[in-house]
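Data block below; observations after.
One chain of protein is taken out of this complex; the other chains stay put.
Right, chain A next:
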Amino acid sequence: MKRRSLLAAGAGLLAAPGFARAQSGDVVFLSTQLRPVEEATRLRNAILRPAPVQSTFVTEEPQNLTVRMRAEAQAGRRTVSLVGALHGELQPLAADSLDALDDVAAQLADRGIPQNLLELGKLGTGQQRYIPWMQATYIMAAHRRALEFLPAGADINALSYDQLRAWAAAIQQRTNQRRLGFPAGPRGLMARFFQGYLYPSYTGGVVRTFRSAEAEQGWAALKATWAHVAPASTTYNFMQEPLMAGEVWIAFDHVARLMDALRAAPGDYVTFPAPAGPMGRGYMPVIAGLGIARGAPNRAGAAQLIEYLSRPATQLRLAAETGFFPVVRAELPADLPPAVRLAASAIGATQSARDAKVSLLPVGLGDKGGEFNKVYMDSFQRIVLRNENIRTVLDAEAANLRAVMNATAAPCWSPDAASDGACPVA
C-alpha cells in the first residue's frame, strides 16, 4: 500500500512540469518564460490561483515551442489555449498557430499599453497576434552623489547623449575620477547598447544604417564620451557591482543586472531612461506577449485570463514576484518593494517617453547571433579603444555584418524598415 502511493507520487513528480494534465475546462497556459521552478511556482500561487479562470501553467523550452504548436495542429488535437513567449519566439507562430486577437485588444484599449508595443504584437500581419504581457529592458542608474553634477537645465528623465557626456565630464573634473560605467566586460551586455540604444538613437536603424554618416556621428559622440568613462568598464559584467563598490556613479545595464544594487540601498540611487540622440530615444524592450492558439480548446477562458493578466494590479504583483515589469499604465502602489519601484519607474518613463524608439532583439539569426554581436563589439574596440578611423572601420565591419545577414537570410526587424530577404547593409 505504502509502496504503491510512493510510486504514484513518483510518477506524479515525473509528469509534473511538461505533461501536467489539465482538468477539463482549465485553460492550458504554455509559456517559455518564468521557466525556473521558483518563478513558475510564484506565478502559479500568487498570480494564477486568484484568477477568475482556472488554468494549468506549463513551461516549454523556447526552441520546442514552435515544434509543439505545429505538432498539435498537425495532430488535430489542440491542448494549449494560451501561449506566453518572447516577441522573437512568437514571430514564427504568427502565420499558422496564433489566432487573431483584435477583439481582445479592443477590450483592453483603456489599459494604456503603448501603441508601439501593440503594433509589435501584430507581428507584421495587420492583425493583433499577441497582447504585450510583461517586459524587461535596459535602464540607467545613478548614485545620488552624482546628481549635483547634472548639467544645468538637464531633465534626468529626458537626457540627451550630449548631456550625459557633459554630466560625466563634470564629475571627472570635480572628483578627478571617471565614474560613468558601461558593462563592456567579457560577460557584459554591451553589444545590446549598440544595437538597442546608440544605433537607433543616432541612425534610426541597426543593420541598414550600420555604415551611414549618422552612424559615424554616433560613434564619434561615444568616443568623446568614453574619455569620461571608467577605464575598468571593459571588465564590468554586471553594473550592480561597481555601483555598490562606489567605483561608478552612473551606469547603464539590463535592469536585472542592476537590481542587487537597488535592493541593497534603494535610497542611494535614482533610475532613469537611457539618453536620446538625433533620431530619438532608442531602447530595447525584452517583450513577452500572450497569444491564443488557433483552434484553442478554451478561447473564451484564455481571453479572460489575458484580461486578468493585463490588469495593472496583476502586473505589479508580477513585477514584485519576478524580474519582469508592467507593459500597462500602472500607478506604483506604496507597498511595492522600493527596488522594484525604482526599476519599474525607469522602465515606465522609457517606454512612455515621447521620443521613444523601439529596437527589438535580433530575430532569425539563430547561432549567428554571436557573430552579429561581434560586429558591434569589434567596431567598438577598434573605434573607441584603439582609436582607428571611424569610416574605415565601419566600411570593413559592414562586410562582416553583410556576411552574417546573408548567411542567415534574416529579414530586417524593428527599427529597420522591413525587407524582402536578408536585411541589407546600405
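Note that a residue touches a chain if its C-beta (ideal position, glycine included) is under 8 Å from a C-beta of that chain, and two chains touch if they have at least 3 such contacts; residues count from 1.
Just so it is clear, contacts and distances are computed from a predicted model.
Student: Can you work out the missing subunit's protein name as recorded in UniProt? Choose among "ABC transporter permease", "Deblocking aminopeptidase", "Na+/H+ antiporter subunit G" or "Succinate dehydrogenase cytochrome b subunit".
Tutor: The chain we cannot see is, by its UniProt record, "ABC transporter permease".
Student: Which listed residue (A:Ala230, A:Ala288 or A:Leu360) would be found touching the missing chain in the intact complex?
Tutor: Of all options in A:Ala230, A:Ala288 or A:Leu360, contact with the hidden chain holds for A:Ala230.
Student: Given that one chain is not shown, which residue among A:Gly124, A:Pro278, A:Gly369 or A:Pro424 touches it?
Tutor: Result: among the candidates, A:Gly369 touches the missing chain.
Student: Could you list which residues of chain A touch the chain missing from the display?
Tutor: 176-177, 184-186, 230-232, 234-235, 245-247, 367-371, 373-374, 378, 381-382, 385
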